[in-house]
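Every protein chain but one is kept in place in this view of the complex.
Labels run A, B and C following the written order; every chain starts at residue 1.
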Amino acid sequence: MITKESPLKGMNIGIVATVTIRELPGLHTIDLRVAPGTAAQVVVAEVLGIDLPEKPGRTRMKTVSGGGEAHALCLAPDWWLIVGFGEAEEKLAPLLLTNDYHFSIVDVSGQRTTIELEGPKVREVLAHLWEQDLREKSFPVGSVSQGLMVKAPVIVWHIAPFRYRVMVRSSFALHLWKALTDAVEEWM
Amino acid sequence: MSEVSFIFDDKLYKGQKGEPMAAALLRSGLLSITNSTYHGRPRGVAGLGVEEPNALVQMVSGTKESMLPATVIEVADGLAAHSLTGIGALPEAPDEARYDKTNHYVDTLVIGAGLAGLKAAEEYLCAGREVLLIDDQPVPGGHLRHLGLELPAALRDVLAHGNLTYLCRCTAVGLYDQNYVVAIERRSDHLGNSAPANRSRIRVWHIRADKIVLAPGGFQRPLIFANNDRPGIMLSHAAATYVAVHGVRIFSRAVVATVDNQGYRDALRLRHAGVQVQGIYDARSGAGGSSVDAARAAGIPARFRATVLDTAANAEGTLHSLTIQDLDTNETFQIGADLLAVSGGWTPIVDLATHIGIKPVWSEEHAAFLVNHSTDQLRTAGMLAGDFGGDDDPSVFFGPALDPEQSRYAYIDLQRDATLHDLRRGVGAGLTNIEHIKRYTTIGTAHDQGKTSGMLTIGALCQLNGNVSPADVGTLSFRPPYVPVPFAALAGRERGELSDPVRITVLHPWHVEAGAVFEDVGQWKRPWYFPKPGESMEDAVRRECTAARQGVAVMDASTLGKIDIQGPDAAVFLDRIYTNIFSTLPEGQCRYGMMCKADGIAFDDGVTTRLDKNHFFMTTTTGGAAGVLAWLEEWLQTEWPDLKVYCTSVTEHISTIALVGPKSRQLLRELITDIDLSKDAFPFMHSRKATIDGIPVRIARISFSGELAFEINVEWGYARPIWERLWALGRPYDLTAYGTETMHVLRAEKGYIIIGQDTDGTQTPYDLNMSWIVSKKKEFIGKRSFQLPYLKTTGRQQLVGLLPENHDEVIPEGAYITVLNAQPDKQGKTSHIGFVTSSYYSPALGRAFALTLVADGLNRMGEVVAVPIGKKMIHATICDAVFIDKENIRRYS
Amino acid sequence: MLYIPCPHCGLRNETEFHYGAEAGVSYPDPKVMTDTEWAKYLHIRANPKGWLAERWVHFAGCGRWFNLWRNTITHEIGPVWLPFTIQPKATDKIGEEDPKA
Partner (left out) sequence: MTNTNDTLPSGTIGRRQAAALPEQPPNLWKPVKPKKAYDTVIVGGGGHGLATAYYLAKNHGLTNIAVLEKGWLAGGNTARNTTIIRSNYLWDESAAIYEHSLKLWETLEEDLGYELFFSQRGVLTLAHSISDVRSKRRNFYANALNGIDSEWLTPEDVKKLVPIINISPDVRYPVLGATYQPRGGIAKHDWVAWGYAKAASDLGVDIIQGIEVTGFDIRNNKVQGVHTSQGTIATEKVGLVAAGHSSILANLAGFSIPIQSRPLQALVSPLLEQVLNTVVMSGAVHVYVSQAHKGELVMGAGADAFNSYAQRGGFHVIEHQLAAALELFPIFSRAQVLRTWGGIVDIAPDASPIICLTPVENLFINCGWGTGGFKATPGSGWVMAYTIATGTPHELNLPFTLDRFVTGHLIDEHGAAGVAH
């Protein structure tokens, strides 16, 4: 039996008093591209049964069969990352074949590795490496943003109070892990 | 406060924890701290903070940082330093300290925690703003601290406010566009040997604020007179503070020379602290104000229209007596003194404001350059904005008229030993602009960047140019940083393995275990070759090559750029991007393509597979991945929005394993059982879906070696287990792993180019002998440029092969090629016809060979040419660039 | 470190963007170009002192191209607009002279 292997295999969970850093392996993600305000977008949203937030930086959540959480992260006006929605592809595949609607779906589960940080000092730790504004009023729970962290392309997702997910391009995962565990040094 | 002991110039001193080292040294009677940089004259503490021009030290303890003013070092147990003559030293010992950075966003940033800064902070807090207050002192209050006064209760409340963050020992060093401030927080030096190990020594703050308030305060100016640099001559505010606040008791007879009321205030403080103030010599013709009256009431003799002309020193070189001059009668007289406190007026700190191009404005009323600025983004406050407080009416006076001899010892920049004499020479040489004077005299170029000498220079120029106004002279330009910042602080955590990302494939750990030697390809670490114990690189590469040509070998090609391209116009789009046609490519088949920039120069290549009618899978070079995706997006977004195409990077979603060699099919059959891998069922340049234990994979018959070869594309996470399985099955076949070097040899044997190695950014596809890939039927990016005169000239360099006479001689890559017996011209230049782009030993050929770019190469087949390597001359023959299997039997097999 | 207003993501540090030089230089029809005209398209881009209409792409963010006015002397940033929309005047926001007006 073949099972997936993470780029961060063997990296122990980094726990300090103020921040916990852990990998969330095997997160299913797909890139959805569809022009905003088109019939295609409406139909795709219908088929997925999840409304697609129209402003980059916004996210939507829905519970899926089995009680899991699926999320739609708006990364650009015509670009959404669909997280934790395994059936998305097969649901949309037939629609794609009709060629009536112009959109694309690509499984990118391997493209990024997800690291979750949690704890009272999580924002201070991230601020060492993340140049964007993390203030609650600028980046509240439910916000998502793309950018660079120690030169690695990442998606930062404020998923819950004092809990952030950093989705990093997999080839950079180990580099970012080292930088994050280094950044907690003073918050032990 | 607790008493601590520290070492200075190998002697033990006592001090109060946290007080400036300068204060402790003075209290112990150390007046003369060092000798000046060029003139070797004795110098002592003259200032109070970062403006200090003399007392530079090198730390011997801690991180051993050099060129720090003793006026800003806080004494602590275990601290040790020695004096410097203005030249620092870089210690060999590694810097063990930790340096980090942080990014901070805030509504309002207030720079300076003096009264003005604190009041501004209060104002914005009341308006409901979040405020970041930074100040370079260890405690808030600015001058209050120097006066030994406590903060008023109201301002203490400001500091306690929940919406205020206050950073002490934090210096704003640069103000940049769009309200961006870089600040340096010194966090552990003051703790001496009790600093926690995990605490960063210096933290760089990157601050972005909606509003910035500049309240930096100012520096007191000295005066220009002969021998104005002796130990015992200090800024009056500094002298009074050391005496009154830090209990310096070494002065008995003081004299004050002033041009403003500050001199009177400081005279009073000296007097109250028990120092005999023999007189205040005020260059002004008269002055009023409470401090003037108070000084008079205290019985301190004050005299107007008088100032210091010259000074004399005792045997130790410290101040002994002064010559006072009556500015009306020019009469002079001597007076003994061991302290001369000078007050030449105040200079607001305009540095930060000028960083973003704001011009300071001269105010006659304040006798200073001010920045009185107020916009939505930026506001100045306190002294900088013209609020000098006190009862002042300062005047513009920088010193008495000095004769040439006196001016040789009238110092303007004490760090640079630059004098009024030097400045006069500059003016005499015809220099009028202050920037020229600065460069001619080096004034303002030292460690203190002219914090006190700048205004003196302006003042002296005013006098030399016939008493013009400082407004006409203008200020020197200030540049970041406001105070010197160690390189290490600015490097932060970007050191060692964090200095730049290391990109690795999911198979990297396997390569490490297998003992691979790696090469850096951009940010990627790629296996270069896999030496067995005792093998040289040459041995390993020959073994790997032979395995690929005769058995079966495998490589990790996952670093290739991969782009998923979908949409009804995908084929049309690729036709415009690639020089060759893709719309005719049948589904399930692959095609090699080349891209040019609009200038017709080849910039990337790779194999693209048509998965179905509207769906393509593009591969790019490892280095070109990001650039190509950006290129595609740029054209889609900014030129062809009508095209219905979406591009998605899957570089790290899909891992690519290249299985190469005559036995590759046999081996693959054991791994892939659900599709027919036979030559006829699965021809060259075709692609098939398959599964391995239910894991979906895509197999493509793509060959970068010319051998029978398969590429296994599988989701990143599955690559390692599948790779492992391949190895288990491969044992009987003596499966061999190979790296980039072998890949290069194999592709070069077939004349396959590598963009960036066999090109240098000046080759068209024609130059690469690839006219076959340039479609005549359609438009594509770059086509027009092929018509430019120079790009279609004959005789351009073309890709051809080269075989050295000596079969074992691998010609160095980059070597230039000449005709036989080429001779240097009279300038010693030898003309060449091209150069070697790739050169290897080929086990398959049993000889060395090379790829080259040679002028008119295709018409030089068989020509014997020379490759000069130093004194040595290699002879070689130009040949076709394909060395193996010209008929391509192997890859089709 | 410029602070650049991405029309989709908001204000972001300059390091998230790539520069695209003068805005509004569209790909001409290569077939009808003289060498000189073609060379102009390839190599000549506006380089004024003052307001410049220029292109940026938010490569590290949404990946979108957009245009903005920026003053090359003060680094002041003016109006932003999307490709294929009407180019505003630099004056629309700041009240400076628009060199192209």
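Basically, contacts are C-beta pairs under 8 Å (C-beta built on N, C-alpha and C of every residue); 3 or more make two chains touch, one makes a residue touch a chain.
Source: prediction; values computed, not measured.
Undergrad: Out of all the chains shown, which come into contact with the hidden one?
TA: B, C
Undergrad: Which one touches the absent chain: B:Ile7, B:Cys168, B:Ile335 or B:Val521?
TA: B:Val521
Undergrad: Which one, B:Arg701, B:Lys783 or B:His832, makes contact with the chain that was left out?
TA: B:His832
Undergrad: Quick one: which of B:Gly174, B:Pro531, B:Gly661 or B:Gly730 touches the chain that's been left out?
TA: Going through B:Gly174, B:Pro531, B:Gly661 or B:Gly730 one by one, B:Gly174 is the residue touching the chain not shown.
Undergrad: Provide the residue numbers of subunit B that touch the chain removed from this figure.
TA: Against the left-out chain, subunit B lists 34-40, 63-67, 83-92, 94-95, 174, 176-177, 180, 182, 204, 355-357, 417, 422, 425-426, 428-433, 435-436, 439-440, 442, 446-447, 449, 479-481, 484-488, 490-492, 494-497, 499-500, 502, 519-521, 528, 599-600, 756-757, 760-762, 785, 788-791, 812-816, 818, 824, 827-832, 835, 868-870.
Undergrad: May I ask you to list the residues on subunit C that touch the chain which is not drawn?
TA: 1-2, 13-15, 18-19, 21, 35-36, 39-40, 42-45, 47-49, 52, 54, 70, 72-75
Assume only the chains that are shown with their structure count from here on.
Undergrad: Between subunit A and subunit C, what is the separation of their C-alpha centroids in Å?
TA: Their C-alpha centroids are separated by 31 Å.
Undergrad: How many Å are there between the centre of subunit B and the centre of subunit C, using C-alpha atoms for each centre?
TA: 26
Undergrad: Counting only residues that touch at least two other chains, what does the list for subunit C look like?
TA: 63-64
Undergrad: Which residues of subunit A are in contact with two or more other chains?
TA: Subunit A, residues with two or more chain partners: 131-132.
Undergrad: Per the contact definition, I'd like the list of subunit B residues that touch subunit C in the complex.
TA: 176-180, 206, 208, 357, 598-599, 630, 633-634, 637-639, 641, 779, 783-785, 787-789
Undergrad: Quick one: in the complex, what on subunit B touches subunit A?
TA: 98, 100-105, 198-200, 206, 208, 493-494, 497-498, 500-506, 509, 524, 559, 564, 566-568, 614, 644, 646, 648-655, 692-693, 695, 715-722, 725
Undergrad: Quick check: in the complex, which residue numbers of subunit A touch subunit C?
TA: 56-57, 75-77, 79, 131-132, 145-148, 153
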